[in-house]
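Here it is, the structure, as structure tokens.
Yeah, one chain of the complex is gone here, protein chain that is, but the others are all in their spots.
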Amino acid sequence: MSGIVVQTIHRADAMVIDGLAHCGVATVHEAQDRTGLFASYLRPIYSGSRIAGSAVTISAPPGDNWMVHVAIEQLMPGDILVIAPRSPCEDGYFGDLLATSAMARGCRGLIIDAGIRDVRDLTEMGFPVWAKAVFAQGTIKASLGSVNVPVVCAGAQIKAGDVIVADDDGVCVVPRATAADVLAKAQAREANEGEKRSRLAAGELGLDMYKMREKLAEMGLQYV
Amino acid sequence: MSGIVVQTIHRADAMVIDGLAHCGVATVHEAQDRTGLFASYLRPIYSGSRIAGSAVTISAPPGDNWMVHVAIEQLMPGDILVIAPRSPCEDGYFGDLLATSAMARGCRGLIIDAGIRDVRDLTEMGFPVWAKAVFAQGTIKASLGSVNVPVVCAGAQIKAGDVIVADDDGVCVVPRATAADVLAKAQAREANEGEKRSRLAAGELGLDMYKMREKLAEMGLQYV
Amino acid sequence: MSGIVVQTIHRADAMVIDGLAHCGVATVHEAQDRTGLFASYLRPIYSGSRIAGSAVTISAPPGDNWMVHVAIEQLMPGDILVIAPRSPCEDGYFGDLLATSAMARGCRGLIIDAGIRDVRDLTEMGFPVWAKAVFAQGTIKASLGSVNVPVVCAGAQIKAGDVIVADDDGVCVVPRATAADVLAKAQAREANEGEKRSRLAAGELGLDMYKMREKLAEMGLQYV
Amino acid sequence: MSGIVVQTIHRADAMVIDGLAHCGVATVHEAQDRTGLFASYLRPIYSGSRIAGSAVTISAPPGDNWMVHVAIEQLMPGDILVIAPRSPCEDGYFGDLLATSAMARGCRGLIIDAGIRDVRDLTEMGFPVWAKAVFAQGTIKASLGSVNVPVVCAGAQIKAGDVIVADDDGVCVVPRATAADVLAKAQAREANEGEKRSRLAAGELGLDMYKMREKLAEMGLQYV
Amino acid sequence: MSGIVVQTIHRADAMVIDGLAHCGVATVHEAQDRTGLFASYLRPIYSGSRIAGSAVTISAPPGDNWMVHVAIEQLMPGDILVIAPRSPCEDGYFGDLLATSAMARGCRGLIIDAGIRDVRDLTEMGFPVWAKAVFAQGTIKASLGSVNVPVVCAGAQIKAGDVIVADDDGVCVVPRATAADVLAKAQAREANEGEKRSRLAAGELGLDMYKMREKLAEMGLQYV
Partner (left out) sequence: MSGIVVQTIHRADAMVIDGLAHCGVATVHEAQDRTGLFASYLRPIYSGSRIAGSAVTISAPPGDNWMVHVAIEQLMPGDILVIAPRSPCEDGYFGDLLATSAMARGCRGLIIDAGIRDVRDLTEMGFPVWAKAVFAQGTIKASLGSVNVPVVCAGAQIKAGDVIVADDDGVCVVPRATAADVLAKAQAREANEGEKRSRLAAGELGLDMYKMREKLAEMGLQYV
């Protein structure tokens, strides 16, 4: 099961990917029926990033970052690295040298269910990372893992080439096959939210706007 | 026990509330005999806010934000929403649309023992939130909770109309009935701290300023 | 075992200490064979600090900060306070008054396996802290602890006078006796990294630069 | 707020208390509208106990068990000690000597949002404890707390004299005033469950017994 | 994505399933290249069980156990229920009534990434459960989930009909397609371990038995 590098992966359309980035995690997650969200313990190392890209996945042995070097060769501009250790680990798999190499290949960021280091450098370089921990503990290069195989990362299932969307709200995966459809739904939500936002800002209540009063009364809500 | 909305709540004096905000959580907490502090896992979504306001409380079913809409109608300018789920949950109960609506009613912020989303928007809007998690997972509108009933939120007991104080140090509740008295004590502490700060800044030691040396020697402290 | 203040401690050379600060935690940790790292749950209260200094250690009873006053008298310019409670605790041992006093003695920062408060003030004062929690809960002054005895803090062993290095990546301790040697190795790593960084930035792959391909093939890595 | 011992507390009827013990936590919790449950991190030190009793509450300073001695004097046969530290703590407040003393007063058990020690002795003595941790770390006797004041313990609000119910499922509190009513509802649930259990054991499906099929179809459930 | 019940699933051969149960989690996990393990926070509610069965999966809304009733109809003798909430939750989805119903259908046990209640009854009934928490908090029946769709449960990916193996060491999933092959490898490991066990019990060292001394010396291990 280990020791495999899948070289050919299919990616979603670049316009679709960028559209998803613009919509952001919360909207995209809603648009695809509340699926694909990564666990909340993945946090951005700095705030304000909003990215989307195609997943290049790494199934890594705990505390061993050898496969990251292998994966970087598979990166195409616009990709996002997704590292899933095979057992819980918070060692620092990734730092400024790997980020330099990944950026040189056009990589847009990293999602990792483990630790990260060189946070200051990564911040200065503008290389966004969503990680479980910041931890300087180094890793070794002794065992094989795999690249571009399906992984579970922070509770989400990702296939290589799926679209990863990440911002201050966390990380979400959109299966490649449904990405265009999800984008359409996400954009519809956004359009719809604009009008709602204006009405709420003007003081209209959600109770009225969503016509909730009758249903609440039926359920037995009592005002005292 | 569920399904009740208390419409009339009593609030503390606005000057008292603003005075408590100015003193900040650490001083207020000391001034009321170290009571009322929320658990440390509630963290601000951005740093630098320092607010106080009257609690409008929500006892919510886990993963169900229906009562937030009900509570917003009960908000008066200067209030703070306090959301306590009935069982542990980190779903995202609250985002930019609800914040827009709450701000339109004069709400000063949100304290929530659960998750939050649209962090970037909330930050841009200047709507401060202290939350257990940032998590895009949406909620449903299926079950009743209650509004303005007493709740336990992150280990603290809050009654509607109590004063909530929140800043980078966390969140503290001051019972409405004692708010003026607590403010007086907090301000006395502040005045007192100013002089201490100057003396310490000038190099005087706490050991001397607080006359601790004799007591420490009595207890058996040995310098070697 | 408690109730002892060691007054004379030996410190590393000031140039060595400053050199270690410049190298940063990740590099120093690597340079000393991946030892001395504190647990990742210690986080800076604000980002961007990079300090090193001589450890003045405090073994404190849980929820009791009396010994901090005792320790401050032992501070010399360039020192860093290291507080290790004797059992797990997140109470706020330290705030702006103690920081004022410590800064007046030339203290460069605080490492604490417990809580901290007055975060906004500490940030404005530019006094960096790495802590387990932000928590306004106050402490008492009832029991003795010790100052400048060996402690375990967040999993790391520290002797008074050891060099503490702390930045956005966390905290690391370098034994005083080996500090100069570790600095030399750290600087060698840095020099070496500069060249690697340039090559990687230019697009060279780690697989080639580190000559990993043959070894990976030998291990059985398959490209499919 | 600290330093108060309330000597006179009102207790529920002994038959009601014993009836609630017999129903158990899950049924009692349901019978009172899913309120009063303690957090799940409180675990019994040994399995198989099922108790109920009147709460004698202790608001204790962290790491200080002095008030336990004070509270033991307030115990009446059939009471249960409830210890709530004022800030998070896992020190061992209670061991075999205190249990001996409490049992001599007719105490039925201990609920503690902190640590416990002498687990083997307590098990042999048959003194049941629900605790956050097993930890031998001792406590001090330096600060006052209060006895029989309202407390929040593991997220639940308890007033002295309320009925505590505890078994392998956890711990639940029933307000004294509603205890008889809750018992009646709990017993009704039990009676009702007996018949359901028989039908389910005989192979009838919940889908049919609860007539869920139509509602599920309406909601859009699809069998494929 | 929600609201789907897959009625026809394929199961592994009964002899294979029982063989895997006999081998146990640790051996099976090794036999399939260290894949398929559930997170360690899933713990058995009582020790000593060792089961295997075909997964009937439930993707459930948080705090909503409606789909469990739907899933029970899909159970065949020898199956194991696998419940994966769609966001983190520790509510008690399952108790003695559901267990009675599941046992009536021949269900061998439950794996749940959430809470469980009626632990004493389940233990007496001999219905084994591996759960994240014991928590009496009830659930609602308001939203649809799905049955027999692929799920991620405690970090593992499960398809309906895959073989679940569970014992005191935790829980592991074996894909249906490879179950016979994994069993063969697991049995080979067991046979092999018997001989090793005898030699080790007789005092032979692993260093010699596995011929490790030369490799260790090569790596630089020094005896001092």
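The first chain written gets the first letter, and so on, giving A, B, C, D and E; residue counts start at 1 in each chain.
Rule of thumb we're sticking to: a residue touches a chain if its C-beta (ideal position, glycine included) is under 8 Å from a C-beta of that chain, and two chains touch if they have at least 3 such contacts.
This structure is a prediction, so every number in the text was calculated from the model and none was measured.
For the chain that does not appear, the touching partners among the shown chains are A, C, D, E. If you put the hidden chain back, the residue from C:2, C:123 or C:187 that touches it is C:2.
Contact with the chain not shown here comes from a single listed residue; of E:29, E:69, E:132 or E:159, that residue is E:29. In the complete complex, the hidden chain is touched by one of A:76, A:125 or A:142, namely A:142.
If you put the missing chain back, the residues of subunit E touching it would be 24-26, 29-30, 34, 37, 40, 43, 47-48, 50, 167-170, 172, 193, 196-197, 200-203, 205-207, 210, 212, 216, 219-224.
Where subunit C meets the chain that is not shown, the touching residues are 1-2, 32-35, 37, 39-40, 86-88, 150, 152, 155-157. Against the chain not shown here, subunit A presents residues 61-63, 86-91, 135, 137, 140, 142-143.
One rule holds in what follows: only the chains that are shown with their structure count from here on.
Steps from subunit B to subunit D, taking the shortest chain of touch contacts, total 1.
At the interface between subunit B and subunit C, two copies of one sequence, fewer than half of the residue numbers in use are shared by both copies. In terms of their C-alpha centroids, the spacing between subunit B and subunit E amounts to 42 Å. Of all residues in subunit D, those that touch two or more other chains are 34, 37, 40, 86-88. Taken pairwise by the contact criterion, the protein chains fit none of the simple patterns, being neither a path, a ring, a star nor fully connected. Taken pair by pair, the chains that touch are A-B, A-C, A-E, B-C, B-D, B-E, C-D, D-E.
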